[in-house]
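For chain A:
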Amino acid sequence: MNEKNILEKVMAEFPGVAFELIEENTDHPYLVIPAERTAGICRFLRDDPDLRLDALSNLSSVDEGEILTVVYHLFSYEHRHYSVLKVRVPRGAPDVPTVQTVWPGAGWFEREAYDLMGINFMGHNDLRRIMLPDDWVGHPLRKDWVEQEEYHGMGTSRNEPMDVLPLADAPEKEKQSD
Partner candidate 1 sequence: MTEFITEEMTLNMGPQHPSTHGVLRFQLTSDGEVIHSVKPDVGYLHRSIEKIAEKVTYHGFMPYTDRVDYVAAMNSNFAWALTVEKLGGYQVPERAEYLRVIAAELNRISSHLIMLGVMAMDIGAVTPFPYFLRERETINDLLEELCGARLTYNYIRIGGVSSDLPDGFRDRALRFLDHFEPIIDEFNRLITYNEIFVNRLANIVIIPREQAIAWALVGPNLRASGVKWDLRKDEPYSIYPQVEFDIPVGKGEVGTVGDCFDRFIVRVDEMRESSKIIRQCLDKMPEGEIQSKLPRQLKPPKGEVYVRSESARGEMGYYLVSNGGLNPERVKIRTGSFSAMAIMEEVSKGIMIADMVALISSLDVIAPEIDR
Partner candidate 2 sequence: MERLADYIVYNLPFLQQIPRVIVDLIIMLFFATCMLLFWVALFAGITSWVERRVAGRIQSRIGPNRVGPQGFLQWIADGLKCFLKEDFVPAAADKKLFLLAPYIVFAGMFAVFVVVPFGDGLIISNLNIGIFYVLAISSLVVVGILMSGWSSNNKWSLLGGMRSAAQIVSYEIPVSLAILPVILLTGSLGMQDIIRAQGPYPWQWFAFHNPFTFIAFFIFFIGALAEGNRTPFDIPEAESELVAGYNTEYSGMRFVFFFFAEWANLYIIAALTVTLFLGGWNTPAHLYTNLFGLLHRSVDVAGTFVFILKSLFLVFVIIWIRWTLPRLRVDQMMDVCWKYFVPFSFANIVGTIIWMVLADAAPVLGYVRYILFVVGLMVPLAIAMKITRNFRLAKSEIHLNPFI
């Protein structure tokens, strides 16, 4: 089944849902689905005998300014076909239902997206920061993120030797010390 047919099948299965099928500027045509229907659509994609998208190949998050996007790259080991879904949520309230119940492997991907992009996966059983310390402020992969000046009294930046250097004449010193 080709990728577009899969997406069309989804659209036919869920009439009345505001889908958006996009084929431009991408290698895989994708379907933008409303956030609140994510879990149901994903369950259909996994369970439908023609689709059987049984693996969540990748879950990414993209900061697109006012909108944060969650991208699901799905794959079926049975039929060997791909499918891509996108969920767009406003930056102010980035709430997406978790797909952990559909693909258990999504748990850590969602934790990563929460940690680095600040997307709130509702219903996730263990939504903690994964890469960064628990008391880190902000979500670094957002474009407007500014690094903290210091973390627990430790500076997060150091002097660049190249900028400090013109003051001292390092190679000369080395010769003397030798």
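Criterion applied: all candidates are chains of the complex that A comes from, given by their letters.
In this text, a contact is a pair of C-beta atoms (placed from the backbone, for glycine too) under 8 Å apart; a residue touches a chain by one contact, two chains touch by 3 or more; residues count from 1.
All figures in this text were calculated on a predicted structure; none of them were measured in a lab.
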Given options 1 or 2, the chain of this complex that touches chain A: 1
Of all residues in chain A, those that touch candidate 1 in their complex: 24-28, 54-58, 60-63, 71, 73, 77, 80, 84, 103-109, 112, 116, 129-133, 140-141
